[in-house]
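Removed from the display is one protein chain of the complex; every other protein chain stays in position.
First chain written, first letter: the chains are A, B and C, and each begins at residue 1.
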Amino acid sequence: MPRFADITDTLARQAIELPSWAFGNSGTRFKVFSTPGTPRTPEEKIADAAKVHELTGLAPTVALHIPWDTVDDYAALGRHARELGVELGTINSNTFQDEDYKFGSLTHSDARIRQKAIDAHFRCLDIMHATGSTDLKIWLADGTNYPGQDSLRARQDRLAESLATIYERLAPHQRLVLEYKFFEPAFYHTDVPDWGTSLAQVSALGDRALVCLDTGHHAPGTNVEFIVMQLLRLGRLGSFDFNSRFYADDDLIVGAADPFQLFRILHEVVAGGGLAEDSAVRFMLDQCHNIEDKIPGQIRSVLNVQEMTARALLVDHAALEKAQASHDVLAANEVLMDAFQTDVRGELAAWRESRGLPADPMRAYAESGHQRRLAEQRVGGTQAGWGA
Amino acid sequence: MPRFADITDTLARQAIELPSWAFGNSGTRFKVFSTPGTPRTPEEKIADAAKVHELTGLAPTVALHIPWDTVDDYAALGRHARELGVELGTINSNTFQDEDYKFGSLTHSDARIRQKAIDAHFRCLDIMHATGSTDLKIWLADGTNYPGQDSLRARQDRLAESLATIYERLAPHQRLVLEYKFFEPAFYHTDVPDWGTSLAQVSALGDRALVCLDTGHHAPGTNVEFIVMQLLRLGRLGSFDFNSRFYADDDLIVGAADPFQLFRILHEVVAGGGLAEDSAVRFMLDQCHNIEDKIPGQIRSVLNVQEMTARALLVDHAALEKAQASHDVLAANEVLMDAFQTDVRGELAAWRESRGLPADPMRAYAESGHQRRLAEQRVGGTQAGWGA
Amino acid sequence: MPRFADITDTLARQAIELPSWAFGNSGTRFKVFSTPGTPRTPEEKIADAAKVHELTGLAPTVALHIPWDTVDDYAALGRHARELGVELGTINSNTFQDEDYKFGSLTHSDARIRQKAIDAHFRCLDIMHATGSTDLKIWLADGTNYPGQDSLRARQDRLAESLATIYERLAPHQRLVLEYKFFEPAFYHTDVPDWGTSLAQVSALGDRALVCLDTGHHAPGTNVEFIVMQLLRLGRLGSFDFNSRFYADDDLIVGAADPFQLFRILHEVVAGGGLAEDSAVRFMLDQCHNIEDKIPGQIRSVLNVQEMTARALLVDHAALEKAQASHDVLAANEVLMDAFQTDVRGELAAWRESRGLPADPMRAYAESGHQRRLAEQRVGGTQAGWGA
Partner (left out) sequence: MPRFADITDTLARQAIELPSWAFGNSGTRFKVFSTPGTPRTPEEKIADAAKVHELTGLAPTVALHIPWDTVDDYAALGRHARELGVELGTINSNTFQDEDYKFGSLTHSDARIRQKAIDAHFRCLDIMHATGSTDLKIWLADGTNYPGQDSLRARQDRLAESLATIYERLAPHQRLVLEYKFFEPAFYHTDVPDWGTSLAQVSALGDRALVCLDTGHHAPGTNVEFIVMQLLRLGRLGSFDFNSRFYADDDLIVGAADPFQLFRILHEVVAGGGLAEDSAVRFMLDQCHNIEDKIPGQIRSVLNVQEMTARALLVDHAALEKAQASHDVLAANEVLMDAFQTDVRGELAAWRESRGLPADPMRAYAESGHQRRLAEQRVGGTQAGWGA
């Protein structure tokens, strides 16, 4: 098994983008509970993200959601971020909250509404120029609730056309990543339900169109790490949206529901070169903190990814290949499990300290009194949320 | 196979309670779309429900959700309903939208909040006295999102105690029905996740505590009609919440996603005496109309139940038992399928007309111009919704 | 809505291939029950398939499974089939029952075993030349049971190489169809788990490599008709394996578990041109009759497909498009449901009679005494089965 010292170079490179919306209130269709200290503005969300990075060294960029994070001056927002020690990252388009999008956006049968949705993406590209972001991430809420409601095929063709129009506007250094989702908010069909559809759509666009894999967007029982392997093999894995789930798209803290699955995913990332220096894969969180505090929720999340990455990096690949070659099923499985069961928390804590970070970022945050101060300072205004 | 004339007595008895909240706006955590003509008040919701009954003869009662349907004078609300041709029915308690309930209601570890939730149910009982309602329906959003968050066992015990306190207050003619739900809004565990738990809880209370079966609240692949059979066999099936789903608790129009499942459920209801005159089983809808018009959505729903009930009543039980007894699998299945495949729409239309109802209630509603008038009249105010 | 007379040309063209193995005994890992009259030889299986075609006019070809249907003289077997009124169809390879394939076949890490599996496919191609079959269908049992057991990526690359070697040997008029399956008999991962993987593999081969969609090989909740639409759109839908399921790959009679899903699938087939005269899509059954009689089980199956095809052909596409264009969700759904609920059995019976077929093939078979005669004649020998 590799020693911990063998893996720190890779760990030091690890970067996990935080979603600005994780710091706002979220919930279910039944209730969105609020939390004292929740940010009211994009600037406050970025400040919270910067706090996570300050304590962990793991989260150097923040993703924006447009129009949730609309501001007048994106260059100023970028400077605000840099002053706090982070950069602005992926721009996420949102074409699901305008009444016009009730029956679709990029797939809508009405050309006027499709153009409105395309224009919304053009605005995202403009923002990317201002912020220096390279990735435009598209998750569509498009779909139908009832069989017959619309033509599945016509929607797919319209989607292809809309995406092509957006893709043409990309600058050479920019990428489009297309997320897929099994269901919700549409219940009969979603227009990009699986990796196969996302791949078919982005392959038709060009080399800078890639697939975004959200770990919670699959049917029960799906082997997610297989998809990770396949997309890496095909050169089309653009980014991860990390979170975890027990049932549906629960958007729980990554690693909370099935830590072993997270380990297996990261094992395939390592095996497929996804952590190499020249890797095209970006890692980000896409989570909700419905009942827990948000900043420590995000700290916990990036630590979970870091801990599982460390374990995945500790897999003894030589021993693994030897056991695999001899079809010793139990031995091969044991090599993998040895890494998974290794408690890396102590070594990670020491390594963090050696880099000027708190050994235990969760405790450091709890003891800092920061959460209490935020609750005291952030009174009045409207707490950020999804505005559903 | 029975003739249509043989089943009309039973069909004439059929009553499907409508949920007041189906007429308000609903949606997902991503967006609640609005519809012109949506009611602003409990009175307008009841008027819409009465319209459904007027056109179908199937929906003589309306269920209320407290506090969504809070009014000053429930007796007056009941008179309003009766003037429109319907009665007030089941009272549904809601202990999931107050900030105090963030970590539970009847299961909360804080006795003060448990009492608050119990008091909310006492208020429901008071309303039942004013409205003449007999059923108190309890669906709990209680649960946890993360392993370890709370003690599963302690919550179960607290639930038992809270329910017992509520049950004691029931008048002799009143019933408590406890709904179960697989997941959502809690994602790690819900405190009443399955029929076994609901049965265990209501059995501990007494004879007037029964189980409510919502057809969308099960794990993938669950044989729902088996549960219907079992609860009828055990004498504990209190009521149905009808809806349909493809994936999770989609709350789509009943019969829309899997009409054959609805048929099988109603076949078990018939076989188990659930449609008999002295049956204790009540039928109601619990649906969302996120994108379709609400009044015709409810008309479609009660018609779907009626059509499938008619088919279920057409099963040739003598032929079925004969084929079953001889283990002729294909013949037995064919007897069931013969009833399922019988197109009852023509005979139902004629029968409706014979009773002074429109032959095609969907068309009658569409041609009446009622929806347009509502959209014109109901301007201003705040459209009803879940207020999540 | 189209009249029945409008759709009979298409119905007359319908051909559903029968699997020879459906006539042998099958079961579960717990028990394979036998049935009197079960065939002992490939010739007897073909005779049973011919009986299904004789009574339904729907099943002009029979698929073989090699080595289950190994004979000395395939040309003679083909003549035997033609004498009985049917033709030999798809050749299915079987590389999962030799001890050598314990850890894989086309994906095995040992080149010798991969070559053995490739050779098995070469033999299938030889048989195709003798029988005149055009389709080689590959379903792989390959996969692993435990994380770490083998490299997912290396197996995928070996699969690509093996398939390429087989594909090179295809004659110009022959096709390779690659089936995918979610799980079973491998439990951790299967090497072709989803349509995306099958598509990626066949796309790398060439135009005559296509995807086979088995309706039971998906995760719970998967929208199968969406995949049908997508594969038709991408020009890569080669064939269907029809069956139905409640939970896993139950291999029940097609249309038995969810007739509405079968309707929706056939609606997408119609919409995507899959029933057009020049369609490249082939239709076959892949089922087990564990407890019911096999010949009537197959008759029931092809009738189910025919009945649902008729309903799908009755969809009023003009009305559907009109409702879709105006976003009238309920009206669009109703157009689809109108076709689904139309009882086509009477008109189909009359049309069958007009073509010299029994009006009710199930009854005709039951009354023919054929099953009893088979049970009397086929004594001794070893009943055909999977030999697991």
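Simple rule for what comes next: contacts are C-beta pairs under 8 Å (C-beta built on N, C-alpha and C of every residue); 3 or more make two chains touch, one makes a residue touch a chain.
Because the structure is a prediction, the values reported are computed rather than measured.
Visitor: Touching the left-out chain: which of C:Phe4, C:Tyr167, C:Tyr188 or C:Tyr365?
Guide: Candidates C:Phe4, C:Tyr167, C:Tyr188 or C:Tyr365; residue touching the omitted chain: C:Tyr188.
Visitor: For the chain not shown, which residue from B:Tyr167, B:Phe182, B:Phe283 or B:Trp386 touches it across the whole complex?
Guide: Touches the omitted chain: B:Phe182.
Visitor: Which of these touches the unseen chain: A:Asp194, A:Glu268 or A:Asp293?
Guide: Looking across A:Asp194, A:Glu268 or A:Asp293, the contact with the absent chain belongs to A:Asp293.
Visitor: Out of B:Met1, B:Val71, B:Ala130 or B:Leu152, point to the residue that touches the absent chain in the complete complex.
Guide: B:Leu152
Visitor: Of C:Tyr74, C:Phe96 or C:Tyr167, which sits in contact with the chain we cannot see?
Guide: Considering the complete complex, C:Phe96 is the one touching the chain left out.
Visitor: For subunit A, which positions touch the chain that isn't shown here?
Guide: Touch with the absent chain occurs at residues 220-221, 223, 246-247, 256, 258-261, 291-293, 296-297, 300, 307, 329-330, 333-334, 340-343, 345, 362.
Visitor: If the missing chain were put back, which residues of subunit C would it touch?
Guide: Interface with the chain not displayed, on the subunit C side: 26-34, 96-97, 99, 101-103, 141, 145-147, 182-185, 187-188, 220, 245-248, 250, 252-253, 256-257, 290-292, 386, 388.
Visitor: List the residues of subunit B that touch the chain left out of this view.
Guide: Interface residues of subunit B facing the absent chain: 102-103, 109, 145-153, 156-157, 182-183, 188-189, 193-197, 199-200, 218-223, 225-227, 229-230, 232-234, 260, 264, 267-268, 271-272, 320-321, 323-325, 327, 329-330, 332-337.
Keep in mind that, in the parts below, only the chains that are shown with their structure count from here on.
Visitor: Measuring from the mean C-alpha position of subunit B to the mean C-alpha position of subunit C, what distance in angstrom results?
Guide: One centre to the other, that is 40 Å.
Visitor: Taking each chain's centre as the mean of its CA atoms, how far is subunit A from subunit B in angstrom?
Guide: Going by mean C-alpha positions, subunit A sits 38 Å from subunit B.
Visitor: Quick one: which residues in subunit C touch 2 or more of the other chains?
Guide: Expected reply: 220-221, 223, 260, 329-330, 333-334.
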